[in-house]
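In what follows, a single structure is set out as structure tokens and then discussed.
With one protein chain withheld, the remaining protein chains of the complex are depicted in position.
Let's look at chain A:
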Amino acid sequence: MISSSSDTMIKLQNVNKSYRLDNEIIFYALKNINIRIEAGEFCSIMGPSGSGKSTLMHIIGLLDKPSSGKVFLDNQEISNLEDDEISRLRNEFTGFVFQQFNLIPKLTVLENIILPAFYCRKSLSFEPKEKALELLRRFGLEEKKNSYPNKLSGGQQQRVAIARALIMNPRLILADEPTGNIDSRSGREVMKLIDDLNHKEKITVILVTHDLDIAKHAKRTIKIKDGQII
């Protein structure tokens, strides 16, 4: 495994996530997690439901903050960043692909894909609409650009979601059970796309799944159970 720290993209150091359930009982969703993910890696996080893998993904994706421990991105500690700065990183650094697709129903396919660009504060090196159309062409969905998400099949919706995740040229794709809600044929197509992103475009991919076949696409699998890496 590559271990030169300059290539380390993500580092979690003694990360804990706990919830106070009652006044006294404290539930640990993550216990003392240490992970290092290299740039360009294709890695999967595997575990049964309730194991804490989603929480882990949320912390890596900067959607959630650990209760204790440190998170580094490109060797920069992010736990003490302002909310706006963290939003900016989510916008520019990470692309999310969710099990539920999470497209916005009242926006068209094209608008959904462009949406992250609207939230970007810096001037873009590309024209968002052109880029979105190019991605739609690549994913074979060009004629659906003005459709609304509810007119699309699950597989198509997930491909739109992937296009949305790619619009900002992210360095990291976080995919949470990306095939969990679609039929197996579409699932294979989606996984082919994700494979290509890693192989051809050298985008770092972290795949969260409980499915061993899906996890096999990754070169490395981090197994998690009861909030601990095993």
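By our rule, a contact is a pair of C-beta atoms (placed from the backbone, for glycine too) under 8 Å apart; a residue touches a chain by one contact, two chains touch by 3 or more; residues count from 1.
Here is the rule we use: contacts and distances are computed from a predicted model.
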Which of "Xanthine dehydrogenase family protein molybdopterin-binding subunit", "Transcription regulator PadR N-terminal domain-containing protein", "Bifunctional diguanylate cyclase/phosphodiesterase" or "ABC transporter permease" matches, in UniProt, the chain that is not displayed: "ABC transporter permease"
Contact residue for the chain not shown (choose from A:51, A:91 or A:179): A:91
Among A:39, A:81, A:120 or A:133, the residue in touch with the chain that has been omitted: A:120
Residues in chain A touching the chain absent from view: 58, 61, 63-64, 83-84, 87-88, 90-92, 96, 102, 104, 106-107, 111, 115-116, 118-121, 164, 168
